[in-house]
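== chain A ==
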Amino acid sequence: ATGSAAGAGDAASGGRGGTLVIGATGKLPNPDTVIGGAGFEGKRLVSFQIYEGLTRYDLSGTDAPPEITGALAESWTVAADARTWTFALRKGVKFQDGTPFDADAVVFNLDRYLAKGSEFYTDALGAAAKEYAGGIVQYRKTDADHVELVTKDPNGHFPEDLAHVLIASPAAVRATGSAGFARHPVGTGPFAFASQTEGQQIELVANKDYWRGAPRLDKLVIKPLPDVAARTAALRSGGVNWIEYPNPDDIDSLKAEGARIATNSYDHLWYWILDGSKAPWNDPRVRQAANYAVDRKAIAEKLLHGTADPAYQAAPRATFAYDPAGDLYSYDPAKAKQLLAEAGRADGFTTSVTVPTAGSGNLLPVPITEAIQRDLAAVGIKVEIRTTDWSTLIGAEAKGEVALGSDAVAQSTTLFQSEALLPLFIGSKSPFWTGHYSNPKVDQLLGSAAASPDRTARRTDYRSALSQVTQDAPWLFVVNDRNPRALSPKVQGLVQPQSWFLDLTTVWVST
Partner candidate 1 sequence: MSAEGPVGARAAGAGVGTGRESGRDPGRKPDSDPGREPDSDPGTTTGGAPLLAVERAVKRYPGGQLALDGVSLRIAAGGATGLVGESGSGKSTLARLVLGLLAPDAGTVRFAGHDPYRLRGRAARAVRARLQFVPQNPRGSLNPALRAGEAVALALRVHGTPRPERAERVAALFRQVGLEPELARRRPRELSGGQLQRVAIARALATGPDLVVCDEPTSALDRGAQARVVDLLTELRERTGLAYLFISHDLAVVRHLAEHVLVLRNGRVVEEGPAAALWDAPADPYTRALLAAATGRTAPAAPTAAPP
Partner candidate 2 sequence: MTGPRPVPARAPRPARSSRPRPSRSGPSRSRSARSRPGRPRWRAVLGAGGRALPAVLAVLLVLVAAAAPLLAPYDPAAGSLHERLLDPGAPGHPLGTDGQGRDMLSRLLLGARPSLACGIAPVAVATLAGTALGVTAGLGGRVTEQVLLRALDVLYAFPGILLAIAVATLLEAGAGTTVVALSVVLTPAVARVAFTEARRIRSAEYLEAARVSGAGPLVLALRQVLPVVAPVVLVYSSSLVGLAVVYAAGLSLLGIGVAPPAAEWGAMLDELRPSLLTHPWIAIQPALTVLAASVVFNTLGEALRQRIGGDESHSAGATGAIGESHDSGAGSSDRGRHPAPEATR
Partner candidate 3 sequence: MTPALGSAPAPGPAPGPAPGSAPAFAAARLRVDDLTVGYPTPGGLVRAVDGVSLTVAPGDALVLLGESGSGKSTVARSVLGLPGRTARVTGRIHLDGTDLTALDERALGRVRGRRIGYLPQDPAGALDPLRRIGPQLVEVLLRHRRAANRRAAGPAAAALLARAGLPDPGRIARSRPHELSGGLRQRAALALALCGDPGLLVADEPTTALDALVQAEVLDLLAALRAEQGLALLLVTHDLAVARRVGGTVAVMRAGRIVETGPAGQVLARPAHPFTAALVAARPGAGR
């Protein structure tokens, strides 16, 4: 993959050093490997900087979604059953505490996540690891540099899953015990944990011995700044030199003050899930009509100031299932009305949507919904907006319900950042509330894709599946976020990939 610097084109060579202080939008994660607890942001900024898995995302490119590449494993092979994987481990890698990485370390970590009897297993680790390592039924060291992992079912995206199964230093875990490890975490990543001030910041320092070469930064500090105005103020006053997700309305003035705004597409979709199990959304024509009625461009450009792209299909732009030809839903109120008429709802109808007032990746949920509400009203669909808090919303979803009993729910999702999650959202067996969408064809395509280790084959299946979803319109597709962040002019060398994740080894801060 090729890399090119985003932002103001300072790919230039030489600079290094400095302290990068990032204002994050959420809480600080628990730095103990997979526990995290602060969503992808926590992983992006902390866990993935301290640790690595056997694989990693190659985040050096900016023009395509990242691919999986070797990290602690140099290469791997999969048996014909698509279940038995052998990983050749990278030699000479050292943990930040100086102990060497080897096959024993892999086994140790997998024990810690999967073996209930093992000394360092904890319920929380086990539960947290289930998401990505849940399919592993066997693992063993074949020799000092090789491990063999067997999954329960054929799993074509297993290498990608393993990017999330982070490897900690066994020596460090043993020294502190699992309970104390969060205060002294040690991995092999580009940055080593230095300190954490509870609720205030996590401080990381460059791992000079990082196997890909020492990161340019000296120090990396992550501060939780959940309030958007506080984040902006912190950047402006010089308290931090990088903020995640600035308020879209602030972007012009930030630019005017010399800040750089870095954006790039990534796997993100802001959408409404429509409850297809009952009227009015049980008629595909009605769902399609709604999709034709929304002026996504205005939302993306005016409301979100270009920090998002309109979503005309189910697959987010920056995913390998995205097919530019698959854009289906233009802004066409006339067509919407026509579809409604065909569905016998020419006079429109009244419905409701539950919207979280905040929540990870949800952009500006209420304002976007208000804009949609107006657009839908223009074609006769009157929407009552019900707001609720994020926990209530996802708590209800986990039970297969919509909080407050609405006909739809507004939120955002990521479909492919980890393929493991995909069936959760659109499969008919989804444990998760998906508007009761079910299409056997989609199920079948997803199933075959998941089983195939061949990426191109997977891609073809996914494309067909998603194009089917687009046509079925179980959702109201709205926008794909562009993952904006604002950087002080002193921050150099950022490469913003089409991903939730970031490679911070290229960044430095000039003085």
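Candidate entries met the following condition: all candidates are chains of the complex that A comes from, given by their letters.
We take it that a residue touches a chain if its C-beta (ideal position, glycine included) is under 8 Å from a C-beta of that chain, and two chains touch if they have at least 3 such contacts; residues count from 1.
Note that the structure is predicted; figures quoted are calculated from it, not measured.
The candidate touching chain A in this complex, chosen from 1, 2 or 3, is 2.
Remark: chain A residues 228-229, 232-233, 247, 249-250, 252-253, 295, 298-299, 302-303, 357-358, 366-367, 369-371, 373-374, 384-389, 392, 404 touch candidate 2 in the complex.
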